[in-house]
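The complex is shown incomplete by one protein chain, all other protein chains being positioned as in the whole.
Coming up: chain A.
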Amino acid sequence: MRLREDARSLIFTNLCSMLGTFFLGLGSVYIKSKEAPAKDILKDLVEMCRGIQHPVRGLFLRNYLCQISRDKLPDIGSEYGGDGDSINDAVEFVLQNFTEMNKLWVRMHHQGPIREKEKREKERSELRDLVGKNLHVLSQIDGVDLDMYRDTVLPRALEQVVNCKDDLAQHYLMDCIIQVFPDEYHLQTLETLLGACPQLQPNVDIKMVLSQLMDRLSNYAASSTEVLPEFLQVGAFAKLSNAIGKVIDSQPEMPVFGSITLYVSLLTFTLRVHPDRLDYVDQVLAACVKKLSCLPRIEDKKATKQIVALLSAPIEKYNDIDTALKLSNYPRVMDHLDNATNKVMAVVIIQSIMKNNTYISTSDKVDALFELIKGLIRDMEDTDDEELDEDDFKEEQNSVARLIHMLYNDDPEEMLKIIYAVRKHILLGGHKRLVFTVPPLVFSALKLVRRLHCQEGDVIGEDVPATPKKIFQLLHQTVEALSVVPSPELALRLYLQCAEAANDCDLEPVAYAFFTQAFVLYEEEVADSKAQVTAIHLIIGTLQRMNIFGVENRDTLTHKATGYSAKLLKKPDQCRAVYACSHLFWVDDQDGIKDGERVLLCLKRALRIANAAQQMANVTRGSSGPVTLFVEILNKYIYFFEKGNPQITSSAIQGLIELIMTEMQSDNSLSEPSMDAFFSSTLRYIQFQKQKGGVMGEKYEPVKV
């Protein structure tokens, strides 16, 4: 009894000195001695700590109190008591200490000279853990069950948080509450917790707080599927969504990006907790649209970034653009982005489609999709052309081109609709984009044509909407659109492609029409000589493969082609085009045309041109050019010779070889290593054929090398 009195008197006598900590320690020893109920001593101690009103010293003293009393709280299973009442006492004790510490901590902000304010704030934020520790202790008391948390701990803590009216404290403590207590408690007390949010100071970063809460909850939901019913039961989504709405309403000064961040977190939460509830996602987006619609177009970088995050989240989650297309508010959110970001977003969407190999299979979806990525498809009203980087533009348009190939349906009818839809959109794109977008469309359409052709046996009838003919008409118009670009080379290629496809479908008039277009383009648009060379070779190549033309049509076309060949500007080009034309008359097929005479004519003509070229070179440079052309022609001779063209004789070959030899030995010819190699390997080939014997060997017999 006596000892007890003394101990008590010692503890309190000197509490106020800086030795206070020591005497608190004594207090803890005293509790251990169990001479007085722990709760009484704790109550006394926490009360006496009020004597320290100096914020920093008070904080440390109380922190020390918190620390030494931790293992002495009358908790369930503790040796210092443990019935229901004493848990209340323990909680009361910690809460009181918490309240007082927070008061001291907040007071730091107001005391002392103004010029040191910044320094003080820094100190304060370093001290925050001292305050937060109390909450941590509370969370570790076993006796704090859900009921106790809901009825006592949380309301009291929140009351303190709200009433302290201090930015730093509110932010930190909210965060603390969210972090230290278990997820299921949060879930069950969402309403209370969220109710406090709109009451916080306007400068408090509520979005961080709420995001963290939602992150935690969504992690919790992800941790096990068993807890999901709980979420449904408490209506977590509705509550959160409600709370966010309130917070945004109550804080009109909150920057845009802040509110959008909130929506992003909510969306993330929704996606993780209710992946099946697309309507929730749409609701979130709708709320966001509502918020955005009362604002001018977003200029803020951060906000834009958040919107991108908002929009990317569903795509990433569902890995399927289909889902995003179902969200009616999705494009409306995109409307609020500036052009550049809109494009970025569009690229993200396209990349997602590519990555996941999602096929967009209805024209409606195509429409929706193109609405989303319209930033890429057409010029926006207020775009400055200068700001466009050429490479970026190409990159973007290439991705659109890739996208077009992902629009696919097995059903030809639907596919046709898709093509119509795509066409409608891309034709709006302006000439710069057409170059990129038309080719994939054309090829996509051609693919359909080929497929139709393959299954022609099954589907026959005039009422079938998707017929190759129709598609070709469409293609015709589409490619025509390119003429405005102008990109004649590309259009020409596409025409040729179409012609070839028409050939496969046995549609002679169509093919002919395409060829005509190609020739017209060649005549009227292709002016550059190099382009002409390429074009003519393409034409020749394609024409060679055509097998549906009647004699008349074919003649017209081949005639044209040879005519153009001979009219090329440079002699060597002429020569090469002409000898290429020779193939037009000799199709190495069973029922192909084999007009040996005209082949020979072509080759001879080529020889003549080669000669002329040689002479021209002699005149202009004083030395004849390389004998390349001759060797090339020789190779053509050999080809036709082998193919059995009766007009090509061994003697002709022999003559040509000798001609080349003489040319090479003449003084004024330039020798060129690659040329020599080409020629000698040609000769080696003849030699080889001769030695090999057989039919071919015999044929070559007369040729002397």
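One rule holds for everything that comes next: a contact is a pair of C-beta atoms (placed from the backbone, for glycine too) under 8 Å apart; a residue touches a chain by one contact, two chains touch by 3 or more; residues count from 1.
Just so we're on the same page, contacts and distances are computed from a predicted model.
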item: Among "Ras-related protein Rab-17", "Anaphase-promoting complex subunit 2", "Vacuolar protein sorting-associated protein 26B" or "Eukaryotic translation initiation factor 4E", the UniProt name of the subunit that does not appear here; value: "Vacuolar protein sorting-associated protein 26B"
item: Touching residue (missing chain; options A:P37, A:G51 or A:P155); value: A:G51
item: Touch list for chain A against the chain that is not drawn; value: 5, 8-9, 12-13, 16-17, 44, 47-48, 50-55, 57-58, 103, 107, 111
